[in-house]
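Apart from one protein chain that is not included, each protein chain of the complex appears where it belongs.
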Amino acid sequence: MSWTRRHLLDLQSLSAAELTTVLDTARAFRAIGERSIKKVPALRGKTVVNLFVEPSTRTRISFELAALRLSADVINFTAESSSLKKGESLKDTVRNLEALNADFIILRHGASGAPQFLSQFAHAHVVNAGDGAHEHPTQGLLDVFTIRERRGRIEGLNVTILGDILYSRVARSNIWALATLGANVTLCGPSTLVPKVFESLHPRIRVTWDLEEGLRGADVVNLLRIQHERQRISAFPSVGEYASLFGLTPSRMATLSPDVIIMHPGPINRGVEIASEIADGVQSVILEQVTNGLAVRMAVLFLLNGGRQGELAA
Amino acid sequence: MSWTRRHLLDLQSLSAAELTTVLDTARAFRAIGERSIKKVPALRGKTVVNLFVEPSTRTRISFELAALRLSADVINFTAESSSLKKGESLKDTVRNLEALNADFIILRHGASGAPQFLSQFAHAHVVNAGDGAHEHPTQGLLDVFTIRERRGRIEGLNVTILGDILYSRVARSNIWALATLGANVTLCGPSTLVPKVFESLHPRIRVTWDLEEGLRGADVVNLLRIQHERQRISAFPSVGEYASLFGLTPSRMATLSPDVIIMHPGPINRGVEIASEIADGVQSVILEQVTNGLAVRMAVLFLLNGGRQGELAA
Partner (left out) sequence: MSWTRRHLLDLQSLSAAELTTVLDTARAFRAIGERSIKKVPALRGKTVVNLFVEPSTRTRISFELAALRLSADVINFTAESSSLKKGESLKDTVRNLEALNADFIILRHGASGAPQFLSQFAHAHVVNAGDGAHEHPTQGLLDVFTIRERRGRIEGLNVTILGDILYSRVARSNIWALATLGANVTLCGPSTLVPKVFESLHPRIRVTWDLEEGLRGADVVNLLRIQHERQRISAFPSVGEYASLFGLTPSRMATLSPDVIIMHPGPINRGVEIASEIADGVQSVILEQVTNGLAVRMAVLFLLNGGRQGELAA
C-alpha cells in the first residue's frame, strides 16, 4: 500500500491500510535507531520547521531528532519572542516560513483545527503535533505501534483508556486509530471527564465511570496524564481523591491479566494516575512508547516526503 | 568584480560594483533554493554564531537557514540567560566566541555602531543583522535584489519609502543602496517621522509629508512597519489615525501605476500601514522578499568567506 497524503492532520480520516503503512514503515526505522550510526540521508537538503505555539519540549525533541536522523536541517520556532507576539497572524507566520523554502511545518497549537487551516494554503507538508483538544496523531500512531509490537495485532484487543478523556487530544487520536484497526475501546474515568456522548463516535467505543468495570478484560491500559499543574475547577475535588478513585495502584493492577501492558504518554505523575512500581514494572511500556515515537515520526516525515518503504530495505 | 571585504557592516560604504557583486551572487543562490536538495558545501566545517542581543526570530531564522544550507555549523546565542546578563561586556563575549573558533559573528544589537566596534578587533567575519537606528544591510540588499529581479534594473526607478523613516535602519540601508545604484528615492510619512534633513544625505533623495505627492510616479512603494507595540509618544496620535492618513488603502493603490510593486520588510500590520487585499495582491512582493533574503544572506556569507561566484556555476 502506498501513501498519497501530503499532510498528517489527524487519524480520524486515515484508513486501516494507511495506518498500517505507517506502522510498517516505523518498524523499519525502529531497527535503524538501534544501529550505532542512526542516520539515513532520506531528507538531506530538506528543511523542517518545528512551529510550537504551545510549548512542549518532549514532543519537540522527538520531532527534532526524527528530522536530524533523516539528515534534514531543523529550525525551532517557538511563539515566545517571535513575530506572533507582535500581532502577526499564524497564516502570515507560516507563509513567511514557506517563503524560506520550509519543506515541513510541524505545528503544535492550542487551537483545534490550526493544522487543518494551515494545510488549506501551505505548500509545505503540515504535521499536526497536537492541536487543542482535537488530535495528536503521531502520539496515537506511536501508541498503536507499541501495542502491535507487544501484542502482535490490534484487531480484537480490549484497550482501556483511563483519565481525562474530555480534553485529551491523545485520547481522540488513540480512539480513531484503535477503532479503525478493530480494537474494542473502553473509556473510563470520572463522569465529569468522560462524557457518555463519546460512545456515539464509533460502535467499538463504550464509556464507563466504574474503574473495576473499565479494567475488566483489558489487554491494554492506557493512562492519561492528570494535568494537576493547571487543574480543572470542579472536574474532581483533588489530586489525592483522583488517585484513590482512579489511580492505577498495585491492588488494582493485581486484578488485571498478567500479560496486560500499561501505557502512558508521559510525563507521568508518580502516585497520582500510576503507582511508581507499576510505572517501572515489567508490564509498563512507557519508555518503549518514547522510543517508538521517534520511529513513528521518522516514518511520517519519510512517507510525506514521498519515500517508499522498500527503499529502506538495505 | 571580486569581493575583498572581511565584514558587512553597512551599505553606505559599498560601491555600486560591490552591491552588484552581491546581487549577482544572490541570484545564483536563489536558484539553489529552488532545487530539491538545497545544500552546498561552501562553508563546511565553519562555525557561524548568531549573536542576537536584541531579539528577532525572523532574521535569526533566515541567517540560520542560510548558514545551514552552506553546510556551516550554527550556534544561536541570545542575550537572555547569557553572560551578557552577568555584566560581561560585548567585547568580552565576542572574544570568547572567537576563542571557540567562530568564523562568523552575525550581530543584532540595539546600539548603532556595535558591529563596527566589533570589527575593530574581531578575527571572525562580522555581519550586521541590524544595529539600532543605523543600518540593516542584508535587508537593504534583499530589497534592492527584489526590485532588480522584478523591474530588471535599479537605475532611474522611482522608489517611495513610506512610514517611520526617522528610527528605521531598514530605511537607511535602502536609501544608501538605492541612491548608489541610481534610483530616485522619495521618503514619505508624518513630519514627526520623516525629517527634512534626510534630503542632505544624497542628491537623489527628496522628502515629502504629502502622501499623494509621495506616491505619484512611484515604480516601487516600500512600506515600513509601524511599531505600534512600542508606540512612540507624540509621533502620531493613534494607529487608526496613521492608517487613515498614511496607510496604503485600495483607493490610494488605484492611483498608482499598474506595474508598481509593493514591498514591506514584515511582519505586516494588516489594516494599519497596508490593507490586507494589497498585501495579498499580485503587486505585492512581500513573500518574495523573504525568499530573496535567504539567497542574499547565503551570498554575503559565501563572499565574506572568500567564495567566488564562478564556483557556483555548476
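We just call them A and B in the order they show up, numbering each chain from 1.
Here is the rule we use: contacts are C-beta pairs under 8 Å (C-beta built on N, C-alpha and C of every residue); 3 or more make two chains touch, one makes a residue touch a chain.
All figures in this text were calculated on a predicted structure; none of them were measured in a lab.
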With respect to the chain omitted from the figure, which of B:17, B:31, B:100 or B:245 is a touching residue? B:100
Missing-chain contact among A:7, A:27 or A:69 belongs to A:69
Tell me which of A:89, A:112 or A:291 is the one touching the absent chain. A:291
Residues of chain A (touch criterion as defined above) contacting the omitted chain: 33-39, 55, 57-58, 61-62, 64-65, 68-69, 228-229, 266-270, 287-291, 293-294
In the complete complex, the non-displayed chain touches which residues of chain B? 44-47, 73, 75, 77, 81-83, 86-89, 92-93, 95-101
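Convention: only the chains that are shown with their structure count from here on.
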Report the inter-chain centroid distance for chain A and chain B in whole angstrom, where each centroid is the mean of the CA atoms. 41
